[in-house]
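Partial view: only certain chains, each at its native spot in the assembly.
As written, the chains take the letters A and B, and residue 1 is the first residue of each chain.
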Amino acid sequence: MRSEEIISSLERKYLTDLLTKGERMDNRDFWEGRPIQIIPNVIKKAEGSAMVKWGDTVVLAGVKVQLGSPFPDTPNDGVITVNLELSPISSPSYESGPPGPVAVEMARIVDRGIRESKIIPMNDPKLCVIPGKTVWILFVDVYILDDGGNLIDASALAAMAALANTRIPKVSIDEEIEEATLLDETEPLPRKGCVASLTYAKINDIIVYDPNLIEDRGKIARFSVAITDGGLICSMQKGESGVFLEEEILNILENASSQVKELIKIIEETSQVTELGQMFQFDF
Amino acid sequence: MNEEITSLIREDGLRLDGRGLHELRPISMQTGVLDRADGSCYLTWGNNKIICAVYGPRELHPKHLAQPDKAIVRVEYRLATFSVEERKSPAPRRREYELSKILSESINNVIFLEKFPNGTIDLFITVLDADGGTRCAALTAASLGLADAGIPMRGMITGCAVGKVDGKIVVDLSDIEDKEGEGDMPVAMIFNTGELTLLQCDGMLTPEEVEEGLKLSKTAIGQIYQMQRKALLAKYSQIEEQSDELDEEEE
């Protein structure tokens, strides 16, 4: 699919005519998602990583860990930061350069899903190397490699899956001079449960889950919700200039609460796979 | 400076600042406060202080960004360096970029943009003093600034955050409730139609709590909407008075 970002009027008519008939271009039901593949541990230099293929969308997330200073108001907590790059690799529409507002919004949605769900317990003693002075900093970097629509959910999934296989080095501390030395041995990053994002697009007055590229372009509004394995809503974000009615939001939340289970299952299954070798060669 | 917060709801069932669970903080709104801007609004909401300037509709530079069939809306949401606990660097941060984007999308929805082909309407919103709920306050101020500039709109946007504090859903979170509470859910809508133009959430809420929050926010937004209407009427009556004065002078 090589075309401009702005949907053509013909495309739009085709899209909306189909939807009015209750059909989607790729024959999915309105609430049906696309197939998902996750390849964990794909990057050897990263402490955690996952390549996600979600429909036609391909996203790579990597986690690097680094010793650093805590924030002054949480002196014993680790730090996590999520960056996201709409790589020019992924679409003719994206350009090089520092992240624009679209990438920043996506990064912050992914970040909030992880942060608010508290699935990585930042106050875990393993993340605090020398109280008040040295903690683990987790850098989660997400690269969009192929934009096939619904980047938010694919990015959130890749970030979550990368964290699920992240290992941090063990550390030996010289208490006297307060210096930490990294050991060769590693241990898994502390984690409590799982979170996933589900995004819905509103096209005219029809709402569909997991928009593909054409639906993404044709939508007037977007709604994303991140839900934990415990069924709690930890982040919501309405986007674009279209509006939602209260009733529409409640319907979406009901649907998301049920669909999230499938996503959580995929992540947890993937997090069992730890061998890098077996997926050395992969197919996009 | 780092006092331990044990509870955000007092034994008498009221909040730390003495408000009931569904009670708003004091809000004041004043339009036409700036001489140079085409429209403006100064709004205080609790200890929030927000200034909004509207410029336009005006010609868009560079021209290749202009759209032949309608105006574009550009919104810049900024925090003054001294508006927050730790001084913020003057360069905008990611939070400010994100909020500028979603405020812009929200505002986009209500303006009759097709009336101003090739044009731009620019809103500059600066939080001078921040105290929780700035994005909802910003949208509320922006609507008034747009009205003050005479920009035609199909409705007024009004915002108010709700959230979860000590297990209860409360209205209009203060700074401390936002930071120490269990969840924050900013909502903005066109009150008359019930259309949600902004909806976000951070925290941990059950779907039922989200539903309750939506209902409570609508009631609060109704109250704030009445204040917006009063602020606009105040402006028009002031203008009438001034033109009366002018008439007298001319006589």
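Some observations on this one:
Assume a contact is a pair of C-beta atoms (placed from the backbone, for glycine too) under 8 Å apart; a residue touches a chain by one contact, two chains touch by 3 or more.
Since the structure is predicted, the reported quantities are computational estimates derived from the model, not experimental observations.
Whole-complex stoichiometry, in terms of the displayed chain labels, is A x3, B x3.
Here, only the chains that are shown with their structure count from here on.
Computed from the mean C-alpha positions, the centre of chain A lies at a distance of 29 Å from the centre of chain B.
Listed in rising order, the residues of chain A touching chain B in the complex are 72-73, 101-102, 104-105, 107-108, 112, 115-118, 223, 225, 228, 231-246, 249-250, 253-254, 257. Those residues of chain B that touch chain A in the complex are listed here as 2, 86, 94-95, 97-98, 100-102, 105-106, 108-109, 185, 189-190, 194-207, 210-211, 214-215, 218.
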